[in-house]
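Just one protein chain is left out here, and the rest sit where they should.
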Amino acid sequence: MSQSNRIDGGQIDRSRTLKFQFNERWLTAHPGDTLASALLANAVRLVGRSFKYHRPRGIFSAGSEEPSALVQLRKGAALEPNTRATTIEMFEGLSATSQNHRGSLEHDILAVNDLLSPFLSAGFYYKTFMWPKAFWEKLYEPIIRSAAGLGKLSGMEDPDTYDHGYLHCDVVIIGAGPAGLAAALAAGRAGLRVILADEDFRMGGRLNAETYAVDGMDGADWALGVIAELAIMNNVRLMKRTTIYGAYDHGIFGALERMTDHLPDSGDKPRQVLWRIYSKRAILAAGATERSMAFGNNDRPGIMLAGSVRTYVNRFGVAPGRKIAVFTNNDDGLKTAEDLRAKGIDVTRIIDAREGDVVVNTNGRKGLNTIFLNRGRHVEADCLAVSGGWSPNVHLSSHHRGRPEWRDDIAAFVPGGELPPGMVVAGAAAGTMTLAATLAEGHEVATRVATDLGKSGSLATAPRASDEIFATAPIWHVKESKHRAWVDLQNDVTTKDITQSYREGFRSVEHLKRYTTLGMATEQGKTSNMLGLAVMADASGKTIPETGTTIFRPPYSPVAIGAFAGRARGKNFRPTRRTPSHNWANENGASFVEAGMWKRAEWYARPGEKSWRDSVDREVKATRNGVGICDVTTLGKIDIQGHDAAEFINKIYANAFLKLPTGKVRYGLMLREDGTVYDDGTTARLSETHFVMTTTTANAVLVLRNLEFARQCLWPDLDVHLISTTDAWAQFSVAGPKSRALMQKVVDDLDLSNEAFPFMACTTCTVFGGTPARLFRISFSGELAYEIAVPARYGDAMIRAMMAAGEELDLTPYGTEALGVMRIEKGHVAGNELNGQTDARMIGLGNMVSRKKDFIGAALLDRPEQVREDGLQLVGLRPIDQDVILTAGAHFFVEGDPEDMAHDQGWMTSVAYSPELGHSIGLGFLKRGRDRHGERLRAFSPIRGQDVMVEVCSPHHIDPEGDRQRG
Amino acid sequence: MIIKHPLLGPRDAAEFVYLGDANMIKRPEGFGENVEEAMYEHVYLRENPAGEHHELWYHEQGDRSWLVVTRNTLTHEISSVELARDVARRKGRSK
Partner (left out) sequence: MADIPLTAAPALGDVNLTFASCVLTERTDIALISVATPHAGYEALAAKIKDVWGLSMPGASASLNAGAMRAIPLAADQMMLAFTPDGGLSETSVQAELTDVAYTTMQTDAWAIIELSGAGATAALERICPLDLDPQTFPNGAAARTMMEHLGALIIRLEADRFLLMSARSSAQSFLHAVETSCRWTAP
């Protein structure tokens, strides 16, 4: 049996034969086929099982609206569930399997659900599985979960890649059917930059599926000619296999282009590209979707939309059946019979609902064989072509605020209300249901857009075709039918479910939708919404427009999550920043920690060290006893220049800066306008008009943003200019009693004695015989320390030269952990303390804050919470039992007090093991902390299960007088 | 969204950072008790209308200019975009 249903004609390439697999069975097809057309050509009718009742399902449509023929495509990790067979372009070796059955497709064990259907109606979850309560978690939910869902994921990582991209145009035309092609031709000839996108792999829309003539030639040939003309226009971009899935603000559209889905192998290229299209105007020419009618057992394989039957016959050269009946409520259905007869296919009966003939039931267990009509008649048929009229594809018109409007003459909703700005609608999407009118409208709309955008209208005239008759009668539901009648084939929603939910009080369409699951999942109501609405209108005795409509949200059709993620996967989830000494650190045993986007060395492990603590303790000791070096490039650096630079900085920092002398550095405390500490750092004055501000690593970008705000919005006439130099300078901290000896070997001809270059001095200089540098005498560790900066290009050479120069001093590189230990030992605050709730008083810097100037945060320094007598103050903590390792986050309680909020005394913010003191130490906030040095408290951490006694002490665990850093 | 930068033309909103109500330009000057109340209002009270709103946006991934964008929060329609520096000067801010 090879393509036994293949007939003459169609736009397929019969010169080539492709092999493909369905349920492990090899079949053949031709290029130009979809999986659906190929299955039909091979007389495969049963392709899946329905969602709830596991009823046999076949191919219902020929496009992206397909609710039934969902399959698993490809194998292994690349397996993709719930793909619509009607949209899968055939390729050599394609493999698909049916889904949603237990056991084989032919003998699905869960088909028993169909017999249980009286219990599985709308809302059955909520009613059936209510008690006993304990059964829910243990029994009901696992069973429901295992039976629910359609396809199955591979469970493996998606092996494909996805990409994003940006496109710009004057007009984006959505849909390349007759209206879209006519519009593209007019817009392209007028010189507009045009993007023409269509979800199909062959442009032309219904022209490919029908037998109409345009401009005196076959419609499909006319489409080919237009596409050929557009293809050579530089100002037109043709995007087939591209779904415009969403209309966003200001003319931005989301588009998914399937790049390699139609190829056996992606060739290491992205499978799909998610485009962001920027447009000045949009023409929605998305066509219309045919809908069915509800009658008894209308879900069997072989029952198909009439327009889709024509598609298979005319476009794919496939007979969906050999004895086909037509059931219609409009003239379009009659066209189906005409086309079938023209191909020599037996049309067993035309059942025109307008003449009082209706289908009440069907028979055929795994595929249609008999149709029962009213008045006791029946017809033999293996295919029933149903046309319940066409619904304009209004989706994108309602993505903003558009609300579709009802039109009685076509019994359908058309775009209405406020369309997305810049959008116009043409063709069937606008409710223009006949070909000649559609072509004229596409042309006319595009000409108007061109004029609007300042391009003189095209000289060309609209394409011409003869107009067919389109008369429809709104017949939705065959009420004579006693059998279950499906409204939503995908979610197994029947007319009974809708009337029942109405009886149960669900009066809003939106509620109906959620209660019955009507129009959910991949189909999104394309074939089912109208029918559901009509049945509900009938139940409520209202008209359809009175009943309402559900509006549509993006995406128009399913978009894989991978496409939204694009390249942002794994290590490419976000960018990585590296310090200038990264390569050197990597060669020297560093492990790295992520600090924002930065990778910073956290410690340098040496052979024999068993844990990170060994490395960190060694680094701290070596620095405190000798000299250590640490890359501090990540701290934000902002170049501030201008005649008013000093005045500007004085307005930013809470402490005085106006009189900072050239050649000096000062610690700066930055507040928010509400008085809370925002950031801190040092700022150096390089000249009268030139400062370099440093910020914390985390706030580098934010501080620059705030400075720009102050400069542009608050004090716009200050002459001050900013530029980030964070990346421009490789900066190293050199700390420890031997740091002066080291720096003397590094810098050229500079007196580093305490007198000549004291604590908080800075200068420009050169290093290692001429390389330009900046030297600062600042200390975070509390030791005698320097920071030396060289242009970043010399950073790698600099660390290597420094290490060589420091060899005889046993220069030791240290990482962020040792840095953290030393700052806790010294009692310097960092992110743990500056958490957005801290003010200057709390960290002991209340006196530093100026009371003599206006600056950011000056006005709200004395809010009641900040001046309360029992306010929190920074303290040091040490364990009474020196073997105890303290934990951050522990709360302080007076011994004997209950552990509750009323008795809470404060909390531990930072902890470290101090190699110098030989025990664990902490910093914390304690009520009236500065008056309580020496007091013993409980440090209680229920989360970590710790309850230990600590003694309150000065936060400066070492060198409280600061002699070392000044020495 | 697209913001029509007064100097650079239309740019994707992704290049910008949103701050909020443009009244933040009107910072009370001075310090001490006399400005406390005014500063309290400046810091904590913001306009948040359903409709036309003057907002501050920062072109961080661009020319680092602060802009005052007049945007309808219901429709996202942007009716005007100005350099915040010009607005600030117009409102009498200087040094």
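Each chain carries a letter (A and B) given by its place in the written order, and its residues are counted from 1.
Rule of thumb we're sticking to: a contact is a pair of C-beta atoms (placed from the backbone, for glycine too) under 8 Å apart; a residue touches a chain by one contact, two chains touch by 3 or more.
These numbers were taken from a predicted model, which means no experiment stands behind them.
Visitor: Which of these, A:362, A:387, A:579 or A:779, touches the one chain of the complex that we don't see?
Guide: Here the residue in touch with the unshown chain is A:579.
Visitor: Taking the entire complex into account, which one of A:106, A:594 or A:727 touches the absent chain?
Guide: A:727
Visitor: Residue by residue, what part of subunit A touches the chain that was omitted?
Guide: Missing-chain contacts on subunit A: residues 161, 163-168, 193, 268-270, 273, 276, 278, 567, 572, 574-579, 597-598, 633, 639, 641-643, 689-690, 717, 719, 721, 723-729, 744-749, 767-771, 790-798, 801, 804-805.
Visitor: Which residues does subunit B use to touch the chain missing from this display?
Guide: 7-9, 11-12, 14-15, 60-65, 83, 85
Note that in this section only the chains that are shown with their structure count from here on.
Visitor: Where the centres are mean C-alpha positions, what is the separation of subunit A from subunit B, in Å?
Guide: The answer is 28 Å.
Visitor: Note which residues of subunit B are touching subunit A in the complex, please.
Guide: For subunit B paired with subunit A, touching residues are 1-2, 10, 12, 17, 19, 24-25, 27-32, 35-36, 38-40, 42-44, 56, 58, 60, 64-66, 75-78, 83-85, 87-89, 93-95.
Visitor: Can you name the residues of subunit A that touch subunit B in the complex?
Guide: Within the complex, subunit A contacts subunit B at residues 249-252, 276, 278, 400-401, 418, 421, 644, 647, 673-674, 701, 704-705, 708-709, 712-718, 722, 851, 853-855, 858-860, 862.
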